[in-house]
Structure formats: C-alpha cells, structure tokens
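I have a structure here, written as structure tokens, and I will follow up with some questions on it.
For this depiction, one protein chain was excluded, whereas all remaining protein chains were kept in their positions.
Moving on, here comes chain A:
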Amino acid sequence: MKLVWLKSLENAHDDSVWAATWIPATDESPALLLTGSLDETARLWSPDELTLVRTNTGHCLGVVSVAAHPSGKIAATASIDSFIRVFDVESNNTIATLEAPPSEVWQMQFNPRGTTLAVAGGGSASVKLWDTAEWQLVATLSIPRPEGLKPSDKSGSKKFVLSVAWSPDGRQLACGSMDGTISIFDVARAKFLHHLEGHCMPVRSLVYSPAPLDSRVLISGSDDGHVHMYDAEGKTLFASMSGHASWVLSVDVSPDGAAIATGSSDKTVRLWDPKMRAAVQTLTNHTDQVWGVAFRPPGGTGVRAGRLASVSDDKGISLYEYS
C-alpha cells in the first residue's frame, strides 16, 4: 500500500481549489476529475495528463462542493451562495439549479444507485435529499434538537451540518456537524437513528468504507486533527488516529477499502492503514491546506492502476498512483 507522486499541476485554478471528485468513466469518456474553486469556476480534467477539458462558469462566491453521479453522465457543483448547479458532463448543459432556502449547501453526494442527491444543509441542521429524476426535494432529514432546548438557544447552531456520506448499500446516511457529532439516518424510513460522539470540533468530511465486509465502517475527519473509525451501527469508536498537525479537511477510502487518504490544513496528504490504525505515508507536495482528496473509482477502459487526486489552497492539483 503506497502512493507514488505522478504529477502536480500548479495554478490549475486562479484561486484556492476547495473541492474535488472523480466522475466515473462512461462508455464514451474516461473518468474525469472535477474540481471546484474560490475562483467561482468548476473545471474538468483528463485523468492522467491533467489537461483542462472544460471550465464551467456560472457560480458566484466560490465553489465549495462537487459531486458526481455514479453513471458518470451527470455532476453537481455548489457554491457559497447556496445554489447547486446540476449539469450534463458531456455537454455542460445545465440540467437543474437547486436551492432550498434558507438551507445552505455544503458537502453533497449522490447515493450509490444514483437516484438521490444528498446535500448537507448547514444551519438548517438537516440533510436535503433531491430526486435525480425530477430534481425535486423529496426529503429533509433533520437532526433532532436536544430536548429542553429553546428555539432561540444559541447552541442550536452547533448542529450545523457540514458533511454527508451514503453507506455503500444506500440505506444509511451519515452527516457530520460543527460540534463534532455524527448523525446516522435510516434513509428509507427518513428516520434519525443515533449519534456517534468522539469529536468535539467540526467534522468536515465523512466516508463509508466500500469494502463489502465492513460496510458499517464510517470514517470521519475533524478539525481536532483526528481521524475516527466508527462502527456506524454498533455505535462504537474503534480507532482514533492522530498524526495531522492541524484540521483534517477531507477523507476518502480507496476502492478496495484497504487504505484511507486524508488531506489536512497542515499541507500534507496522509495515507493510513485502517488495519494497523496508523499512518503509513505522508506526502508533502502541497504548499497550503489540502481541501480535497479523492480516489478514482475503478472502471473504464484501459484503467488498471488506482489514482488519488488532491487539491489545495495553493491553487494546484496533485495526482498520485495508488497501489
């Protein structure tokens, strides 16, 4: 298990790059890297050469989140002004513009079947679910307020939802909030299940392990610099991994579930071995906070090796081979 640095693209954007995801390969096109930046654009990049495929404009106030539909045909980008733009990857035609005021938009993710887009709703303390056929808001999963809390209570804003993750079977949804708690929902019943505690600082990134055997494993990265591994159903914290010197901004799991990658404010990308519960590699080719790390999903023609992309405040993108 290791990462080998392949390529870095400096000034990929005109300003900080804040989000990255891979658009899965389709029959016509290889997988593409989609990045979003403070420069108010989202850009598409070819997988290995990192050549610019297209620059999507139309957002205001910085692109904070990007998401790709599992089909590879549709993608969504969102900005601080809380608009989500859903577009056709090939043609860049806008399919839908979503907003659910007063809910803001932070992390977004399509469910594994591609029927629903989950959006972390910030101060609304909820996750919004959008139907991908009609682009209608179909559900709002709200985090229950702690009992005995007055509506005007200040601490209400602490359940600010930042991050969201679908379980591999699509039944569960986890969301992370500013106060460090993680909430688990049963999607089918639109029901809140329980909290996972352990962090006391914002959880900015969440991901379920894709490995079939431990699909209950939820991995979280927090501003407290720790990466936690939870059993999302058994409600247990079974690993707390420290090592980053500052906030953990992004986590992702390799497609085989054997490795975890994290990006941090300490400018590093780390590779972790979930079995050993320890960092196995630290990569330092970024010069500023690393806002996003993303493993390329398997599939596509002529693709064998794994790839990890990282994006940073240094305006650059780095590409690594994962093996």
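Keep this in mind: contacts are C-beta pairs under 8 Å (C-beta built on N, C-alpha and C of every residue); 3 or more make two chains touch, one makes a residue touch a chain; residues count from 1.
One rule holds for everything that comes next: contacts and distances are computed from a predicted model.
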The complex's invisible chain, by UniProt name, from "tRNA-splicing endonuclease subunit Sen2", "Glycine cleavage system H protein", "RNA polymerase-associated protein CTR9-like protein" or "Ribosomal RNA-processing protein 43": "RNA polymerase-associated protein CTR9-like protein"
Which residue of A:Val4, A:Leu52 or A:Cys200 touches the chain not shown here: A:Cys200
Hidden-chain contact residue, picked from the options A:Trp22, A:Phe87 or A:Trp106: A:Trp106
Touching the absent chain when the full complex is considered, from A:Pro30, A:Pro210 or A:Gly225: A:Gly225
Full-complex contact with the absent chain, from A:Leu3, A:Ile23, A:Leu50 or A:Val64: A:Val64
Residues of chain A (touch criterion as defined above) contacting the omitted chain: 15-16, 18, 38, 60-62, 64, 80-82, 101-102, 104, 106, 122-125, 151-154, 156-158, 160, 162, 178, 180, 195-201, 223-226, 230-231, 234-247, 265-267, 276-278, 288-289, 313
